[in-house]
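Notes follow the structure.
Omission of a single protein chain aside, the complex is shown with its protein chains in their original locations.
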Amino acid sequence: MNEEDSFEEKREKLNELVLEKGNLEMKRFFNLDTQVYREGALTRKTKELLGLVASIVLRCDDCIEYHMRRCHEEGVSDEEMNETLSIALVVGGSITIPHIRELFEKWQKLKEV
Amino acid sequence: MNEEDSFEEKREKLNELVLEKGNLEMKRFFNLDTQVYREGALTRKTKELLGLVASIVLRCDDCIEYHMRRCHEEGVSDEEMNETLSIALVVGGSITIPHIRELFEKWQKLKEV
Amino acid sequence: MNEEDSFEEKREKLNELVLEKGNLEMKRFFNLDTQVYREGALTRKTKELLGLVASIVLRCDDCIEYHMRRCHEEGVSDEEMNETLSIALVVGGSITIPHIRELFEKWQKLKEV
Amino acid sequence: MNEEDSFEEKREKLNELVLEKGNLEMKRFFNLDTQVYREGALTRKTKELLGLVASIVLRCDDCIEYHMRRCHEEGVSDEEMNETLSIALVVGGSITIPHIRELFEKWQKLKEV
Amino acid sequence: MNEEDSFEEKREKLNELVLEKGNLEMKRFFNLDTQVYREGALTRKTKELLGLVASIVLRCDDCIEYHMRRCHEEGVSDEEMNETLSIALVVGGSITIPHIRELFEKWQKLKEV
Partner (left out) sequence: MNEEDSFEEKREKLNELVLEKGNLEMKRFFNLDTQVYREGALTRKTKELLGLVASIVLRCDDCIEYHMRRCHEEGVSDEEMNETLSIALVVGGSITIPHIRELFEKWQKLKEV
């Protein structure tokens, strides 16, 4: 099993656990968390970039990996990714660097697939 | 003097103070903080939305007001603003609500000018 | 108009603005934000203490004031408030002190009403 | 050695190291960190729920695991846990989801022991 | 009454309220918060710079003002202040700028007294 499948699979399995054992409020929150990234006045691509920047400045590795994969699916280019990361880096400061370093490595791998 | 001028003026005056009394590293950082929002592979408008989302989830009122004004200048629509705020709200949680409430009030005023 | 009315009134007015101008996702989030504090396996009182602790460690003054008022309505005693604040202080550190100082002053006033 | 023992053992060993090599102020802080969760006007159970919510919104995995284990010892039910997690999720936003997912998995395991 | 007296006075008055109405754990925490800045292997001056940097990256205005005043009392030079602020700015990112701008203004006033 490659790395991508493993990330998706673990995420999927745990999400199912939350939806099975969690309460109505959690399910509604998870639902809302899907709705806000849907195509609208802003494209799905722009919304994934917004989700990525928010995840980086809040330094949530799992969220970063998820939105980075979604950005890849939405056809974000290297240059667009770099400009997004530059904003995250300047807003969030050097404490975002370890997260941005990891993202760089994973982004390269993702494109080689 | 109206509110907008007052916000800009205070910001301008204090930035000048930092650039006058600060050291080279601060000046470079301030410069970088301008560069990352320039037109590139992503439009200035998208970049301002990225700056706004980052500012909301990090709950920096001054930064929020600045990027909201820039979004207005870049022609962000009400619907685009709402979709951006929804992402910030879901990612950052209910602690962003007081900031989003303030932003709503200021956004309405900005459009009446 | 006394201070309490003023806090409630501003909050109410801005919430209405968000619900009038905001989108469906925002309304759902606001709704969820009410639901999670309803009586359940845990009492409303315990839930307000949970909301208060979360607000203090995240240092959101508006959220702190709201949950403090709700704690007062739910009959939280001085001793219970102090024990809750002690946990917030130890978990969140000295940066919570300015918020806890403000809370102390408002809590005293609230009880004098 | 099972997972629970391993968590407790590592925690214990490192705490001893801090108390052996650390200074008086650290020891006092560690002491205070124990005192605030003692039975008082609020029960130990309520205090552990407060500690858990604070740990989730601040996204400290180690703290989350510790308070989750203590909640289990204090007899917190699935429903009480779910209501606590719902508050943490709504206050802290979707960036708490990876932490809540992990907690769900560990909570299930803890109950199977 | 000038601004400095007003800051000190409010701080003093609220601290007294906490120490009067608060519990033993709060008093111990407040005590510890004084002890860690005492002269030791590191000078009081270095410790105040450490307190200032921590306050800036955590964006606590009240804490920033307090440590800035203490830095002034300990004879911190403009150059030392600038180097400290540069580190805070780079580590914490552009969201610290509004706080650093305010600090600059207050630092100038403090030196004119």
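Points to keep in mind about this one:
In this document, chain identifiers A, B, C, D and E correspond to the written order of the chains, with residue numbering beginning at 1 in each.
Keep in mind that, in the parts below, a contact is a pair of C-beta atoms (placed from the backbone, for glycine too) under 8 Å apart; a residue touches a chain by one contact, two chains touch by 3 or more.
Since the structure is predicted, the reported quantities are computational estimates derived from the model, not experimental observations.
The chain we do not see here touches A, B, C, D, E in the full complex. If you put the hidden chain back, the residue from E:20, E:79 or E:112 that touches it is E:79. Contact with the chain that does not appear here is found for just one residue of D:33, D:78 or D:102, D:33. Of the candidate positions B:29, B:66 or B:104, contact with the hidden chain is made by B:29.
Residues touching the missing chain, restricted to chain D, are 11, 14-15, 17-18, 21-23, 25-26, 29-30, 33, 54-55, 58, 60-63 (touch as defined at the top). By the touch criterion stated above, the residues of chain E touching the omitted chain are 29, 32-33, 36-37, 40-42, 46-47, 49-51, 53-55, 57-58, 63, 77, 79-80, 82-84, 86-92.
Take chain C: the residues that touch the chain left off the picture are 57, 89-96.
Definition applied: only the chains that are shown with their structure count from here on.
Taken together, chain D and chain E share the touching chains A, B, C. A rotation of 180 degrees, rounded to the nearest 5, superposes the Cα atoms of chain A on chain E. Residue numbering shows that chain A and chain B use the same positions for more than half of their mutual interface. Here the spacing of chain C and chain D, counted between their Cα centres, is 23 Å. Chain A has residues 25, 29, 32-33, 36, 54-55, 57-58, 63, 90-92 in contact with two or more other chains. Viewed as a network of touching protein chains, the structure reduces to a complete graph with every chain in contact with every other.
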